[in-house]
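A single protein chain has been omitted from the complex, and every remaining protein chain is retained in its original position.
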Amino acid sequence: MLRFECDYTEGCIPEILDAIKKENHTQLCGYSEDPVCDRARDKIKALCGDCDVDVHFLVGGTQANTTVIASAIRPYQGVISAQPGHINCHETGAIEATGHKVLAIDSENGRLSAAQIRNYCAAHWSDSTHEHIVQPGMVYLSHPAENGTLYSLQELEDIRAACDEWNLTLFVDGARLGYGLAAPCNDVSISDLARLTDVFYIGGTKVGALFGEAVVIRNKQIKKDFRYMIKRQGGMLAKGWLLGVQFETLFEEDRYFAISKKAVAQALRIKEAFEKQGCKFLIESWTNQQFPILHKDTLRKFDEHYTYSVWQQVDDDHIAVRFCTSWATTEEQVDALVKDIGRFV
Amino acid sequence: MLRFECDYTEGCIPEILDAIKKENHTQLCGYSEDPVCDRARDKIKALCGDCDVDVHFLVGGTQANTTVIASAIRPYQGVISAQPGHINCHETGAIEATGHKVLAIDSENGRLSAAQIRNYCAAHWSDSTHEHIVQPGMVYLSHPAENGTLYSLQELEDIRAACDEWNLTLFVDGARLGYGLAAPCNDVSISDLARLTDVFYIGGTKVGALFGEAVVIRNKQIKKDFRYMIKRQGGMLAKGWLLGVQFETLFEEDRYFAISKKAVAQALRIKEAFEKQGCKFLIESWTNQQFPILHKDTLRKFDEHYTYSVWQQVDDDHIAVRFCTSWATTEEQVDALVKDIGRFV
Amino acid sequence: MLRFECDYTEGCIPEILDAIKKENHTQLCGYSEDPVCDRARDKIKALCGDCDVDVHFLVGGTQANTTVIASAIRPYQGVISAQPGHINCHETGAIEATGHKVLAIDSENGRLSAAQIRNYCAAHWSDSTHEHIVQPGMVYLSHPAENGTLYSLQELEDIRAACDEWNLTLFVDGARLGYGLAAPCNDVSISDLARLTDVFYIGGTKVGALFGEAVVIRNKQIKKDFRYMIKRQGGMLAKGWLLGVQFETLFEEDRYFAISKKAVAQALRIKEAFEKQGCKFLIESWTNQQFPILHKDTLRKFDEHYTYSVWQQVDDDHIAVRFCTSWATTEEQVDALVKDIGRFV
Partner (left out) sequence: MLRFECDYTEGCIPEILDAIKKENHTQLCGYSEDPVCDRARDKIKALCGDCDVDVHFLVGGTQANTTVIASAIRPYQGVISAQPGHINCHETGAIEATGHKVLAIDSENGRLSAAQIRNYCAAHWSDSTHEHIVQPGMVYLSHPAENGTLYSLQELEDIRAACDEWNLTLFVDGARLGYGLAAPCNDVSISDLARLTDVFYIGGTKVGALFGEAVVIRNKQIKKDFRYMIKRQGGMLAKGWLLGVQFETLFEEDRYFAISKKAVAQALRIKEAFEKQGCKFLIESWTNQQFPILHKDTLRKFDEHYTYSVWQQVDDDHIAVRFCTSWATTEEQVDALVKDIGRFV
């Protein structure tokens, strides 16, 4: 059985295990206050082109999302998200557990636009009963979005402008950031995110690390006492150097970018193979996730050899599914899949 | 200026002030443990046709909603509501402040159906990632709904069946219950609610009292330690007898039903007056709220003499507005409005 | 049976019922945005000697405490309180329900000192693991304290200075403020509280009103969007004018001060009667609460005719109890009690 259901079926790039092994018996102080984490922070600050950002390492995405959101907004404020956004759909209410409502905006393509944000805020503030309604305080985006689509630099600039107009914090979830940066059509860089957002994170869990997300904060108010917030939200790792050593390794020799590029290349081979068979897609994606729409009989054939995710029922007979590649996907695995796409579809 | 924007612009029926005055210098123990509250409880139990329910008095609707919801569901569960439901739109996140997500279901008519509830639950439990999604734990309805529409007895029976199938608690918000019971087409009674729901409340604030909602609990698990929950949620009134005395007075001589009937009769006069002018309505309502769609120039004429609520922009020129009557609305006030509807529309 | 167990066994001063009756059929907009509330606000601002404070009316003390605390501090901050403070002992965890820890400091006399606050903060900030500990963010006092004792003006000035040194918000719970202001030894005024605190409240529930607490805010950050917070915490009263009309009436003709003075005078008669019998007290109190220590056999005699609160077991045979007077306590009631103290003790 070959697994394509998600991008976290394997461990990590071998260089990370080597690096952990190397530090394994070094005595280091706890909670990410060690020199290994500092070196990783320096690498990330350099990529951001901004030494004035703060960098914190967290184990996973739910922690990153809740800690950032609960730090950034006031109790009566909510966070605007596209309806399919991870914080709205796949966190078992972890955001609400911090007392905040997710303000979901319908979105056909999985993304938010500056116009949608402006309309939402204008509607809120012009409502005479607005004190009875959750106040929008933050915008949450993913890049790539939950369905693999991307924001253009221009779109992000527009969203930043909308946020400034309406006094909103801008937060970008980069759980799959590497695969977004590596997409052929992408024109956004890490330094753009550092410049345009109040806070964003660089995903490690899905991009070569065993686990870990690097939160980058530009906004002063969110910076303040963020480590207290990490501890309060259960995200303070005792052996914090484990996070530092992984990000240091990922950003040495541009590994993060190289492995992402490889994963996207393999995904595009899968895309092409489905296209060749005349297959339609739920969304056009240029990142590591592909969403072909397949007949249920076809899927039965794949079931014997492959795992994938069921994404959405399209009609009685057709289902949109997700095939994911990752840094760990090999050319041989994709060879096999491509060949079977030719046979099954 | 005559006010028709909501149903809480006046104080209370005069009999309530008299009753408060009568007890004002009686020494009573605090926190609704007094004989006045017990008498009011007995009256409500009799209406429910069930002595085994528990009755608690709370000052307002937000308190009732948060205390009931936080009592009834587990931390990882959410509460299903029609998208326009009060808990989803008009509580400034008070439900989320208790750590629970409102699971909003699109609803054209403001109501939920048993089929929608079944579909939602089936989708949740068949999703292989359901542990990553808020689990539906409760259904929240209003009777009448936010827009004045009503559930039939059959619809409530179906919803109860759906709740039993999917292990959901059923909670009915009766902030305007009196006006629902008094609607010509209504076939639901208080004893039906006591039989079909796990918990519901009888609204006083909008129906003749200065303030107060009577929460009726049939479900054993919600009954347990509910007074601790009231205190924790900030809803424990020191002089609790003030709530008891109001509900006792409302349910003496069937006042609650009589004043509701009068309010609905006045609302139907307004409905008829708009219809006579060929006016369309956003929703057909038979309760104390009416939602005519008016041209913005027409509204300007009303603005000089009347208050109403802006409900929804219908097109560039037309707005759906709300005119409310209440127990306090006089025949003379409606005479004036009806006359002006004839002139302005 | 004569009730002395607390200061909320009766309704309100008759002038309040008259004032409610007078406004009962006036059409007023909701949620304390009416002219009645504005007049009450003006009276309170005048007492504060500061037009720049914000005044909000809430139904009860738990709501006032949770809304203020959740507004003022960050998620990882806690609120310093004397161990017997109301928020630590008698709110069923309502403060923790907003996500904040109460940082209880042992206190023999029920009060906090500036030195205790300084020591607590110094210990926190000098601890190398302070990010793992709740950060002190606010100081909560009651005036009078839970046990009827008072802060001197000098003590409050010192506490203010300590708060400034350690960047703490100062919050004074004035649920029984009237009885504190009326104590013979008190040298604190409402304008002192307005000057020295970030936020405090003037209690109505225990001092002549049916219910209601007037929150006075000087601190800009707490002012911001406080009405959103009131709604979120379940404290937004639909017919908000009911609160305004009560505070307006209380502060007309200095009624608040007159009724408090009368209540304290009656309490001091009780104090004197116990002293005359050689009775000891748990705490020396000059306010409306008195805490005599009585033999359990003596208490049995009182039980037939009087209610009081059990406060603390002192030894196997002796119990400290609380006798409370209030604005409603009559000279005749205290005559009877004083006479029986002479007989029973």
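All chains are identified by letter, namely A, B and C, in their written order; residue positions are counted from 1 within each chain.
Heads up, the rule we're going with is that contacts are C-beta pairs under 8 Å (C-beta built on N, C-alpha and C of every residue); 3 or more make two chains touch, one makes a residue touch a chain.
Quantities reported herein were computed from a predicted structural model and do not represent experimental measurements.
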Touched by the hidden chain, restricted to displayed chains: A, B, C
Give the residue, chosen from C:41, C:56 or C:100, that touches the chain omitted from the document. C:100
Per the whole complex, from B:39, B:195 or B:227 the residue touching the absent chain is B:227
Can you say which of C:91, C:146 or C:225 touches the chain missing from this structure? C:91
Among A:23, A:42, A:155 or A:340, contact with the omitted chain is made only by A:23
Across the whole complex, the chain not displayed is touched by subunit B residues 31, 70-71, 74-76, 98-99, 131-132, 135, 225, 227-229, 231-232, 236
Write the list of subunit A residues that the hidden chain touches. 1-3, 5-6, 8-12, 14, 17, 20-21, 23-30, 59-63, 66, 91-94, 97-98, 205-206, 210-211, 228, 231-239, 242, 307, 328
Footprint left on subunit C by the chain that the document does not show: 75-76, 78, 89-93, 96-97, 99-102, 128-129, 131-135, 310
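Everything below uses one rule, namely that only the chains that are shown with their structure count from here on.
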Starting from the Cα centroid of subunit B, hunt down the chain whose centroid lies farthest away. A
Measuring centre to centre with CA averages, how many angstrom lie between subunit B and subunit C? 34
Compute the distance, rounded to whole Å, between the mean C-alpha positions of subunit A and subunit C. 49
Mind pulling the subunit C residues that touch 2 or more other chains? 98, 228, 231-232, 236
